[in-house]
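Only one protein chain is missing from this complex, and each of the others stays in its spot.
Just so it is clear, A and B label the chains in written order, and each chain counts residues from 1 on its own.
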Amino acid sequence: MTLRQLAAPPTSTGTGAVLSCRGLRKSYDGRLAVDGVSFDIGKGETYGLLGPNGAGKTTVISMVVGILPPDAGDIRVAGLPMTLRALAAKSRIGYVPQEIAVYPDLTGRENLRLFARLYGLRAAAARARAEEVLEVVGLSGRAGDRAGTYSGGMQRRLNIGAGLLHRPDLLILDEPTVGVDPQSRNAILDDVTALSGRGVAVLYTTHYMEEAHRLCDRVGIIDAGRLVAQGTQRELTALVGQCDRVRLGATGDLASAGEALERLGSVRGIAVGADGIELLDTDARTALPAILAAVSGAGATVRSVTLEEPDLEAVFLHLTGRSLRD
Amino acid sequence: MRAVLILAGKDLRLRLRDRSAVLIAVVIPFTLALIFATVFGGNETPRPFAYAVTDLDRGPVAAAFVDVLDRLAERDIVTVRRVADPAEAAELADGGTIDAAFVLPAGIGTDGTAAIEVIGNVNAPTAADVARSLAAAFVDDLTSVRVAAVAAAGEPHDPRRIAALAERAARFTPPVSVVDVSAQRRILDTRTWFAAAMAVFFLFFTVQFGVSSLIEERAGGTLGRLLAMPVPPGAVLTAKLLTSVLFGASSLAVLIVATTAFMGASWGAPLAVAALAGAAVLAATGVTAVVASLARTAEQAGSWQAVLAMLLGMLGGVFFPIERVPALKALSWATPHGWFLGGLGELAGGGSLREVLPAVAAMCGFAAVTGAVAVVRLRKAVRP
Partner (left out) sequence: MKALAIAAVDLRRTLRDRTNLVFVFVFPLLLVFVLGTAVGGVAVPRVGVAVAESGPLADRLVAALAAQGAGISVRRHSVGELAPAVAHGELDAGVLVPAGYDAAIRAGHAVTVEFVARPGTVGTRVGSVVRAVVGHEAGRLRAGLFVAAERGVPLDDGLRGVDGVAASLPRLSVSARTVGTDLDTGGRFDTTASTQLLLFLFVTALTASVALVETRRLGVLRRMLATPTSTAAILTGEGLGRLTVTVLQGGFMMVATALLFDVRWGDPFAAGALMLAFASVAGAAGLLMGSLARTPQLASAIGILLGLGLAALGGTMMPLEFFTPFMRTVAHVVSPHAWAVDGFTALGRGGGFGDIAVDLAVLLAVAVVLTAVACRRLRRELPGGTSRSALTRGAGRS
């Protein structure tokens, strides 16, 4: 996996941005789900919204695509305000919902033709475009079968295809790879890369660090409804500073081991999981003996130790004190 | 409007592909109507009454009575078997082999005090009543001629004069007769009744396939996708309602044509039937939409709608004449079913559009009220 060292795009300034969100807020029954989220996406840029389940990613997306009115904040798509009835703004967006939102009783081809018509294409154009998209997402061979009979990965690809029909300026994908086999996931990620290469702006949400790492020019880290940091991957990893990431596979009393580790001066962040402990340390190489001693002193047994360069996962751990995965 | 048509077209296509929808919309109501009409009999009687006659007289008067029975037998209204022994006839009636037996005593034509004996099976009250009436009518006819002759002859009693008068009196037609005008008096015949009852009963299941799919779309996530598209938010709801209306209307249209062609139902003046059917579809759609707006899951909507369809059908008199229960009589008018069947009754006597306007208006009223409630509630629902 190579890190894409793309030059950071010029910081988007409202007007030039394909998407611009300012101070988005939404609460469900008094519980804040999204709180003060602001970000911009420029032309051709891929922006990742990275956060664990329940962080508020889908809520942000729903407001951006105009199916959920925000409590506060402002959304502009190519300068046009987004509301429930903002048809012009909506026609610039290709939306790929988190669930597989296609009709299982229609064939793949019929699904795409239907959605193309609803995006405003004339009948003939819709037919032609559906074939193109089927080709793009690799479903031409099964286009005549009912979508309900597709494998999980094929359904995901059809789900994505339905967002590409009208050649949108902005493609919004909400966790498009959930529940997909590794091969299909690779294909999907390649598709997204190819699209952004053609100048399509992409808003991509995920809770997989690797996906954000592979795809995104800029990443916003979201946790409990707040955007805790955003920037290029390099900017974000810099936040962690010179820390190393240590992953301990361990058994035994991990909770007290965690407490013991927190008392070590060099430890910056710590997350205790079911089968081990992750921690950030300013200088792991020298602190390692102390770390291992602290763990075994607390009654846990270390089975493996991994030392890693800081990555987005480490950034999340650093910023929230928790691991992305649980 | 364009989006509405595209979406409704999609839904209709899905429904036609779905075998259970077509079953509910057409096949099941048609089959049940056919079964009911067969079981409950096409005409007045489900089967000819089975009679036996024992003629102990063998005179012309007895022969005339047997002749009356034979003529009914020719029209398949009764079957008549001749039995020599009155005890045997009684036994047949006792065992239920026949519904009733007539015993014509010796001297029926000569002895003024003779009596025709009618022995009916206790479990065939209709057939027994009809038998008794047949005998009574015959006796009345004979008696009235004799009475007329005797009364006209006056004193002194001259048998020859009486006989001559009787001959004249017999040619004097009775001034009062009974005509059955049921067909002209807006009483639906059995076939049409069951065809209409089943059609309107299942209509309330058929229209579900439109509105209720809104709930499925919400659960399946396609509603979110549709709303994120450049499609006016009202278009989705309008399309769903339109699907219900179109699907319901097609179902009724097919049923009307099919029951007319294959079951011999006669629905009445086409324009008026169309108006009634259209109004019924609107009312059913409205009622169903309210239920859909209250339910949280498609399953819930389905079972609530089934309960409501049964209840309204029962109160509307689809299964049996509810008006026989005085307490429930008024309730029949609180259902679209009651109005629909009532309206068709108006047409049975050759009524036209004008006669069904009250029924059409009542059903449109249902549609307006329920539709308004549903739209207000569902407008919220089409926003996630």
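We adopt the following convention: a contact is a pair of C-beta atoms (placed from the backbone, for glycine too) under 8 Å apart; a residue touches a chain by one contact, two chains touch by 3 or more.
Bear in mind the structure is a predicted one, so any value in this text is a computation, not a measurement.
Just so you know, the chain we are not showing touches B across the whole complex. Note that of B:L142, B:A219 or B:L294, the residue touching the chain absent from this view is B:L142. Residue B:I116 is the one among B:I116, B:A249 or B:V281 that touches the chain not shown.
Among B:A253, B:A269 or B:M310, only B:M310 touches the chain left out of the display. One of B:V53, B:V83 or B:I108 touches the chain omitted from the figure, and that residue is B:I108. In the full complex, chain B makes contact with the omitted chain through residues 18-21, 23-24, 27-28, 31-32, 35-36, 38-41, 43-47, 90, 93-96, 108, 112-126, 128-137, 139-148, 150-152, 154, 165, 168-169, 172-182, 185-190, 193, 300, 303-304, 306-307, 310, 314, 317, 320-325, 328-329, 332, 342, 345, 348-349.
Keep this in mind: only the chains that are shown with their structure count from here on.
Centroid to centroid, with C-alpha atoms defining each point, chain A and chain B lie 64 Å apart.
Residues 3, 6-7, 10, 13-14, 17-18, 220-222, 224-233, 383-384 of chain B are the ones touching chain A in the complex. Remark: chain A residues 62, 65-69, 84-85, 87-88, 90-91, 93, 95, 97-106, 110, 114-115, 117-120, 162 touch chain B in the complex.
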